[in-house]
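One protein chain is absent from this view; the other protein chains keep their places.
Chain naming follows the written order as A and B, and within any one chain the residues start at number 1.
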Amino acid sequence: MSALLETRDLSKFFGGLYATNGVSLAIEAGEVRCLIGPNGAGKSTLFKLIIGTYQPSGGQVFFDGHDITPLESHRRVNQGLSIKFQVPGIFLELGVEQNLRIALQRKVAPARMNDETERLLAFLDLAPSRHLAAGNLSHGQQQWLEIGMAIALQPKLLLLDEPTAGMSPEETFKTGELVKRLNADGMTIVVIEHDMTFVRQIARKVTVLHFGKVFLEGTLDQVVNNDDVARIYLGKE
Amino acid sequence: MLATVIGFLYQFADTFAFLILSSVGLAIIFGMMGVINLAHGEFIMCGAYVTVLTARAGLPLPLAMVLGALTAGIIGMLIEYFVIRRLYTRLFDSIVATWAISLIATQGMLIVVGPSIEGLKTPFGSFDLAGLSFSWYRILLPVIALLILGGIYWLFMKTPFGVRARATIQNPSMARALGVDTDRVYALTFGLGAALAGLTGALYAPTMTTVPTMGSAFIVQSFVTVVVGGADVLLGAAPAAAVLAFIQSVLTASYGQLIGQVGLLLTVIVVVRVLPKGISGWMLRGSN
Partner (left out) sequence: MNWLSRFNGPQTLGEGGVFWSLFVVTVIVLATVPLYAEFFIVNNLAYFLLWTFMALGLSLIWGHAGILSFGQTAFFGLAGYGYGVISINLGDAHGLTWVAFVGALILPTLLAAVVGYFMFYGGVRDVFVGIVTLSITLVMETFMAQTAGPEWAIGTARLNGFNGMSGMPPLTIPWFGDDSIMLDGNPFYWFVLALVVVVYLALRWLVNSRFGNVLVAIRENPDRAEMLGYNVRLYQLAVFTIGGTLAGISGVLYTTWGSYITPSAMGLTAAALPIVWTAAGGRKDITTTLVATVFLLWVSQTLAVKGAQYALVLMGVLLLVVVLLAPDGLVLLVVRGIGRVFRRGQPAGSNNGAL
């Protein structure tokens, strides 16, 4: 098999309700894939199963050819996974630079630390705010900071859960360019997103989740022109 | 044989009552507000002191006990208003603050009333069965403990306050949006927890020496019951107390008091490893 990430029949139920119900998904190396679907479709749950926050009720997760289902989150991360949460998960009281250093120190030797920190600060446009406490950043900047921490791990696969939530159109566009640049450098990226303009900007292939299942997979045009997709979004039965 | 069985049952009921009574006030405050009230033992002490002093001044014992509970409850609400409310967004700090209050109360009482006061006699006397002597009062305590649990169940499940309180735990901002005065709910909850602690002190006042540090005699048992019971008092307290009382009674009967205590602690450590959210967390597993 050649997929970088593969979920097989991945299920998670909470108190009898399925959040995901037999999701089988294959992400090829080098892809940018968008996951879309109405609220409660199981998108964030799927990410949490992939990263190991939740243990699945059934099914497996394969990464780079290995079954990572039994592994704890930090071990999955060390194999090359990285995630940006839906709610910004940064170190609010620590400085912006310190936030990045904590992430960078996993991969970067002390001697190159300063250079790499500068590079990342510049890449994220956060250099002027470097000494601010991360909690004082704007919401969009917090999102970038967290993306910066996630990519500082130099992951093979990056999971982004609603990276543009709370961003202005300009910020959203910039985020899209950032994603494309990372992808051009060889990073595989899976994005949960609602903003269709953003999806069109970054992704070739889109997966629609609905009621915890894969509803449809295809190009964005195939998806938006599909009557069934329109129906689930507009709630018509 | 009969004596052993009766002796064991008596011991079990006594321990059960002690665990329930010592933990219920702590458990309500923790379950509702997430605050571990480290001044819990001092509310117990407060209830005991008020009971002893007013009873010796001539008030009938049951009234003195009610007064003890009320005093603790009112002090509890004052503390909630002046301290806890200001620390809602800093949970750890609110716990540390209650420890400060505990320190002030214990040592302050030492200064004000001295190391000990004359206690009360245990009421109702005792009776003999199968060659053993039993205290009527101590048989009454488990019954009262169960009544209190029943009362709490009624309060939280059947009254308007209970509905508001449960709404507040589930989702404070939603409850506020629906017109629940959550500040008032928290104040009443803290007051209720303190009053129940005071009642515990009042109930045990006739059976032990009243000293400023008496709260620490209850605090480990109350922690242990809350940890084993988990966050949901209504579900967790009774089974946790039953399990722990059984373990402690068996060990005490077989190996003495000390091993009973140590056994209790080991049980907690094992429970914590196996059921980190306690019995109520286990009963509610999968629902979240």
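As a working rule, contacts are C-beta pairs under 8 Å (C-beta built on N, C-alpha and C of every residue); 3 or more make two chains touch, one makes a residue touch a chain.
Computed from a predicted model, the values in this text were never measured in an experiment.
Undergrad: Out of B:92, B:124 or B:255, point to the residue that touches the absent chain in the complete complex.
TA: Touching the chain that is not displayed is residue B:92.
Undergrad: From the list A:82, A:117, A:188 or A:207, which touches the chain that is not on show?
TA: Per the contact definition at the top, the residue touching the missing chain is A:82.
Undergrad: Which of B:32, B:52, B:165 or B:227 touches the chain that is not shown?
TA: Candidates B:32, B:52, B:165 or B:227; residue touching the omitted chain: B:227.
Undergrad: Among A:66, A:106, A:139 or A:181, which one is in touch with the chain left out?
TA: Of these options, the touching residue for the absent chain is A:106.
Undergrad: Looking at B:19, B:101 or B:233, which residue reaches the missing chain?
TA: Touches the omitted chain: B:101.
Undergrad: What subunit A residues would touch the chain not displayed?
TA: Residues of subunit A in touch with the missing chain: 51, 53, 72-74, 77-78, 82-83, 85, 89-95, 98, 101-103, 105-106, 131-133, 135-136, 146, 149-150, 153.
Undergrad: Touching the hidden chain in the full complex, which residues of subunit B are there? Just list them.
TA: Per the touch rule, subunit B residues meeting the hidden chain are 30, 34, 36, 38, 41, 83, 86-87, 90-97, 99-104, 106-108, 110-111, 213, 216, 219-220, 223-224, 226-227, 257-258, 261-262, 264-265, 268-269, 272-274, 276.
The rule is simple: only the chains that are shown with their structure count from here on.
Undergrad: Would you kindly tell me how far, in whole Å, the mean C-alpha position of subunit B lies from that of subunit A?
TA: The answer is 47 Å.
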